[in-house]
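The complex is shown incomplete by one protein chain, all other protein chains being positioned as in the whole.
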Amino acid sequence: MLLEVRDLHVEFRTRDGIARAVNGVSYGVDAGETLAVLGESGSGKSVTAQAVMGILDIPPGRITGGEVIFQGRDLLKLKEEERRRVRGAEMAMIFQDALSSLNPVISVGDQLAEMFTVHRGMSRKDARAKAVELMDRVRIPAARERVRQYPHQFSGGMRQRIMIAMALALEPALIIADEPTTALDVTVQAQVMELLAELQRELRMGLILITHDLGVVADVADRIAVMYAGRIVESAPVHDIYKAPAHPYTRGLLDSIPRLDQKGQELYAIKGLPPSLTHIPPGCAFHPRCPLARDVCRTDEPPLYEVSATRGSACHFWRECLNG
Amino acid sequence: MAEPILEVRDLVKHYPLTQGILFRKQIGAVRAVDGVDFALGRGETLGIVGESGCGKSTVAKMLVNLERPTGGSIRYKGEDITRLSGRALKAVRRNIQMVFQDPYTSLNPRMTVGDIIGEPYDIHPEVAPKGDRRRKVQELLDVVGLNPEYVNRYPHQFSGGQRQRIGIARGLALRPEVIVADEPVSALDVSVQAQVVNLMDRLQSEFGLAYVFIAHDLSIVRHISDRVAVMYLGRIVETGTDTEIYEHPTHPYTQALLSAVPVPDPEAREHRERIILTGDVPSPTNIPSGCRFRTRCWKARGTDAETGRWRSTATGRWTDAETGRWRSTATGRGDMAAPRPVYGTRTAVR
């Protein structure tokens, strides 16, 4: 396993008390594998990734437990100095908002080249050549000319390509992409997603794709981890989940996608709203919204039951859910 | 189509680009909306889809008179509302209301929910007598699925989905006939989107509303719309019933847009044929000559000719696809097999 997160807990101090953003998340990614972490806002999917990358804001955030094993080392036990060397060189992150992730007053070429001068100690000239090569690789037309341009001179799609180029610069073993295409238009989204998937295959990187879009997940993921209120509620190979979800929340999400044969009918809708992280319901966090909920769900927090060798569901009644 | 309640003809909105401080001279224009035609029937839903910058939000603003068109007309029950002002404009506004995209900025944080939903009655006091308002507001809250006792709360005490319900209740207060909804669910959590779509669906049949539903999520548009218009760079490039557009798209842009939408079915990914467009949408200050899609079209040939517009007799469907391309992209379809040129073959549309 390239990366293994074990029983991670993250809290935030807020004005209203402790917000438990991540409550015992475990997942793993192999080299060359794409893990999609699916969830709504407040599900803890981004916070988990930030904890893995070591870019969590502390305070108000605080990691209260767990391990992040990357290539055999627990990252949480490393010193900040060592962490920094891992970051960028061995794992890299792509953000949703490329414009605010790039420095507006430095040309994109210099920002790319900096990766090589800082981490690899290359000369400026060689680094510049590498930057052009990278921009070519992410298929930015006329890379040689555009290398001197500034971020605002690129379109949204092109900026996201530059972000990808930066993430790939040092050929990391793991890439975490946090909603990489959410801010892009549909037709551009397709271009960027395809580019990312292709480069990942080529370089055999592990990819953690954080998203709320079930369509994007179905297109590129190998495995899915569905998060709700800071926990993984279902984890399975992509085909299994779409065929028969084993958690009522996953089922609800899939059922609420408009389908052809439902035209003119009510859409299925999960009732209620996601919980506040300062007041997560006791027992199973999903129980107030769950159609299968019974008394036990209000009191006992379900563990991640083993559905099959590759699949887990945090629902007391996963069998019922699986059978529809 | 039912009797049209709203008819939009050749709608244009250009924002001038000026230079100089004292003597402003126009050096160009952002052609945000560049000749849009459509009609909306009573009780019907027209979905408008397109990517950011295609002008769909500007169209919405012109429909509710938040922006004045540079040219063209918007007829509500036969009357052109683009030239109205004063009392007449206020009267029309009662009948065309808007639901906004962002439920966080569309409700005044300093007003209670009761004041927000009751504000339409303050502005149009003839609709509800003063003593009746509180009851009406509570009724509206109930209609959109919120507890009527919440009238004294403030917007920040609600979640996004609930706020959007409040926005819808405000839109309904004056009993309008048309509601223009600009991306009403795209700012909401996935699990809450379906609730709001269902609510809008229910209200439509309950109050006989006609919707102009603007969105970029093609699956939701398909679910809620009777007819769909596809916009690209300020122009509707194709329109038709939802089935026509989604099953038999004739314009290459529609085809690309549809094929780019991720399908939530992993089985489909191996044998799905996707059209991946190259490049970005051109700037609306510098729209390509001829067919405005030609810079990204894989079927484009080296001509600058304007596109012809083709209209089907039966459904009012039309497309901007040019003859040769039309034939090669279209697969056998009933009434579209022999399109009748509206404006003549290969002549300028406008």
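By letter and in written order, the chains are A and B; residue numbering begins at 1 in each of them.
Heads up, the rule we're going with is that a contact is a pair of C-beta atoms (placed from the backbone, for glycine too) under 8 Å apart; a residue touches a chain by one contact, two chains touch by 3 or more.
Keep this in mind: contacts and distances are computed from a predicted model.
Trainee: Consult the UniProt record of the chain that does not appear here and report its protein name from "ABC transporter permease", "Monovalent cation/H+ antiporter subunit D family protein", "NADH-quinone oxidoreductase" or "Nitrogenase iron-molybdenum cofactor biosynthesis protein NifN".
Mentor: "ABC transporter permease"
Trainee: Please identify which residue in A:Val52, A:Leu112, A:Val188 or A:Ile210 touches the non-displayed chain.
Mentor: A:Ile210
Trainee: Could you tell which one of B:His14, B:Arg133 or B:Arg170 touches the chain left off the display?
Mentor: B:Arg170
Trainee: Have a look at B:Ala187, B:Met200, B:Ala215 or B:Leu258 and name the one touching the chain we're not showing.
Mentor: B:Ala187
Trainee: Of B:Arg9, B:Arg42, B:Arg75 or B:Arg94, which sits in contact with the chain we cannot see?
Mentor: Answering carefully, the residue with contact to the hidden chain is B:Arg94.
Trainee: Tell me which of A:Gly24, A:Gly88 or A:Pro274 is the one touching the absent chain.
Mentor: Candidates A:Gly24, A:Gly88 or A:Pro274; residue touching the omitted chain: A:Pro274.
Trainee: Thinking of the whole complex, not just what is shown, which of B:Pro4, B:Gly55, B:Gly161 or B:Pro266 touches the missing chain?
Mentor: Spelled out, the listed residue whose C-beta touches the missing chain is B:Gly161.
Trainee: Using the document's contact rule, name the residues of chain B that touch the chain not shown here.
Mentor: Within chain B, the residues touching the omitted chain are 61, 64-66, 89-90, 93-94, 97-98, 100-112, 116, 119-120, 122-124, 147, 149, 152-154, 156-163, 167, 170, 174, 186-189, 192.
Simple rule for what comes next: only the chains that are shown with their structure count from here on.
Trainee: Which positions of chain A touch chain B when the two form their complex?
Mentor: Touching chain B: residues 40-41, 141, 155-158, 185-191, 193-194, 212-221, 238-239, 242, 252-254, 256-258, 260, 262-263, 266-271, 273-274, 289 of chain A.
Trainee: For the complex, which residues does chain B have touching chain A?
Mentor: Interface residues on chain B, with respect to chain A: 51-52, 159, 161-162, 189-195, 197-198, 201-202, 216, 218-220, 222-223, 242, 256-257, 259-269, 274, 276-281.
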